[in-house]
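One protein chain is absent from this view; the other protein chains keep their places.
After this line comes chain A, so read on.
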Amino acid sequence: MAKTIIEKIWEQHIVYEEQGKPDLLYIDLHLLHEVTSPQAFEGLRLNGRKVRRPDLCFATMDHNVPTRNRDIITDPISRKQISTLQDNCDEFGIPLAGINHPDQGIVHVIGPELGLTQPGKTIVCGDSHTSTHGAFGALAFGIGTSEVEHVLSTQTLWQSKPKTMEIRIDGELGFGVAAKDVILAIISKFGVDMGTGHIIEYTGEAIRNLSMEERMTICNMSIEAGARAGLISPDETTVEYLKGRRHVPKGEEFEKTAAGWLALATDADAEYDVSLSIHADEISPFVTWGTNPSMGSGIAEHVPYASDYETQADREALQQALKYMQLEEGTPLSSIDIQHVFIGSCTNARLGDLRAASEIVKGKKVHPSVTAIVVPGSETVKRAAEEEGLDQIFLEAGFEWRETGCSMCLAMNEDAVPAGERCASTSNRNFEGRQGAGSMTHLVSPVMAAAAAIEGHLTDVRKFMQEPVPSS
């Protein structure tokens, strides 16, 4: 019978199944960070339990780390949380890329970089953006701390089989349209809870043409559509990316492994529980104006009117969002002034993101009323960017060039947007207070963030770009 990649991976990982129970699934890779793990390790200690497979765990510190003055963590509670992860990894024998380690970075950036993330694996982490790893054709999902403890103890999880959902993006993406615009457009079209209870597979011509980094941006925000996981069937792009990475088999073994990966791709006539589609022509450079990721529109649009909505509940939700965002109905999106720009996060802080943004800012200056920061996704990204001179381009334009971490995406460290100020941000959530109490977030792609930094307001990046002449 024809199967989707979701069913293939699921079936390969069933340890135990019984009618009326969730399946007991084996977990191939458990990523850990400092915020959602301490209570799990404490649970192990209280019950005298050990970590079953420390070799299948990998930890780093990302949420809470400073992006400047790396060695001075002034907040004693932050410091305690970071040292606790170090102590727990030492005690239980878990590999750790600590704060000054050359591999340190945002957990969802370094997993793929190191080749830990591979097609066909089940991957979990106490972080909802674990869906990022689905870009490789892995079944990757976020879990809570109780489940972290369960995986540490047993290397398994009880999981009810989710439904499958296809989102097909037909056609070729237009000029200036980034992967971020694709996922924001999808969430805007179908809603923040369309994926609840489902695993999404992204398919179609537009997806096939994306690089691995761009695919990660899309899968990353699956959770913003309510899906715990989103994935893309592996292809030659996937194989090419992984070849030569540290944790990937070498030589002949690699060829064999890669053939296995490609065989995981969804069968041609497989069926999904739900199939949705969007055409690339519908997608333009996007920006959010509200307080959840579905509240967004193309940059040429305006803030909606209450009368655009059919139900009273939706009209109230709009008004609540606009009150928080200090915006009026009908405001053109490109007229919204911003005071901060954040290029970073597990959504958009990879080398390709930084390259694209640097192309826009090259030779220009950040608007005097804007504070703009670049926070590379990992030490590896940072080193590679510096080798190419991207840091100099950003610095000359007036950006700050920081150390790696989650930073202003959730502002757990000191990188916060002050109350009443706006940020054009390449991160994934525009919830109330996400980037700091009272702050207002507009989600955008890296090139849109770069353009906003220069103009001091949200703006269409396409005017900074040369439209390619179609070859005939």
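We adopt the following convention: a contact is a pair of C-beta atoms (placed from the backbone, for glycine too) under 8 Å apart; a residue touches a chain by one contact, two chains touch by 3 or more; residues count from 1.
One rule holds in what follows: contacts and distances are computed from a predicted model.
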Per UniProt record, name of the chain withheld from view ["3-isopropylmalate dehydratase small subunit", "Pyruvate dehydrogenase E1 component subunit alpha", "Iron-sulfur cluster assembly scaffold protein IscU" or "Heme exporter protein C"]: "3-isopropylmalate dehydratase small subunit"
Contacting the left-out chain in the complete assembly, out of A:Gly98, A:Gly115, A:Gly438 or A:Gly456: A:Gly438
Chain not shown: contacting residue from A:Gly226, A:Pro285, A:Pro304 or A:Pro446: A:Gly226
Identified contact with the non-displayed chain, of A:Met1, A:Ile72 or A:Ala313: A:Ala313
Per the touch definition above, residue among A:Lys21, A:Arg45, A:Lys250 or A:His279 touching the missing chain: A:Lys21
Contacts of chain A with the absent chain, listed as residue ranges: 15-16, 20-22, 24, 26, 35-36, 38-39, 42, 47, 49, 52, 63-64, 75, 77-78, 80-81, 84, 126-128, 141-147, 149-150, 153-156, 158, 160, 162, 192-193, 196-197, 223, 226, 228, 292, 313, 317, 320, 410-412, 419, 429, 431-434, 437-438
